[in-house]
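Yeah, one chain of the complex is gone here, protein chain that is, but the others are all in their spots.
On to subunit A.
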Amino acid sequence: MLHKYRWYEYVLIYAGLAVFLTFVLAPFVEAFVVSMRPLTSLFSIPYRFITDKMSFDAYFTMWENVPLLWMYMLNSFFIATAVTVLGLICIIPAAYAFARFEFPARNSLLGIFIAVNMFSGAVLIIPLFKLMQQYGLLNTYFAMIAPGTAFVIPTGIWLLRSYLVRIPKELEEAAWVDGAGKIYTLWRVIIPVALPGIVVVTITAFITAYAQQFIFALTFNSVNELNPLPVGLFQFFGRQNVVWNELMAASLVGILPVLFVYVFLQRYIVAGLTAGAVKE
């Protein structure tokens, strides 16, 4: 398609982008600026973005004030990773089955999966709590990982299924003719070809898991050492005052793993990985 934008169309497009980016990025900028300011000048009136004595001190003192901070970050990362890995183990075969096999109630099952997704985790917190209590699973990593996994699976299946149905059927037929079984085909042919789709699912699952762990940790866990970052951040809320600058510094550092995962994985979302498979 050959289409050249006019100058005012460019202006409109960039203006629109600027508005959205401002909304998305402003909190981060604010968090960063707050983390740099000394606590005393945080509530200056009138409000000022730049104040005297700005420094990175908070990034060092936060580790001393909350000694377990690194543990919380590690927990967060561990829980999100575990949820993602376990989720993928369920999502990949399930999505493949939904994409390729004919079986009774296939479409209604898919419908149920999306319907389950409409419940927010919060609605099920109390029944889940009772369950965990019954089986003595409270205050374990498992209590935070299992529900998280259950919630990333439906979206994952939907995402990956729509990617898998677009993979040419001939690839599987060729493998079948060559004597490969279903599992072998899935492992050696489908998964490598579907890698970009799987990466998208991985990122979504990881981010979802990272975001949703707060509610599960808050309810199912009271052991400080097992807490993920969002719960751990409460330690910055003192009796008299909130250590805002350190809180913001810790939050920003806590985001880094997600950012890291994203940057690392997005290299694999390359167009044209299927190039040459079949003639389009």
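Throughout what follows, contacts are C-beta pairs under 8 Å (C-beta built on N, C-alpha and C of every residue); 3 or more make two chains touch, one makes a residue touch a chain; residues count from 1.
In the analysis below, contacts and distances are computed from a predicted model.
Missing from the rendering is one chain, named in UniProt as "Sn-glycerol-3-phosphate ABC transporter ATP-binding protein UgpC" (options: "Glutamyl-tRNA(Gln) amidotransferase subunit A", "succinate dehydrogenase", "Ni,Fe-hydrogenase III large subunit" or "Sn-glycerol-3-phosphate ABC transporter ATP-binding protein UgpC"). Touching the chain that is not shown, out of A:32, A:176, A:237 or A:262: A:176 (per the contact rule at the top).
Contact with the chain that does not appear here is found for just one residue of A:34, A:189 or A:258, A:189. Residue in contact with the omitted chain (choice from A:38, A:93 or A:168): A:168.
Residues of subunit A in touch with the missing chain: 168, 170-171, 173-180, 184, 188-189, 192-193, 195, 272-279.
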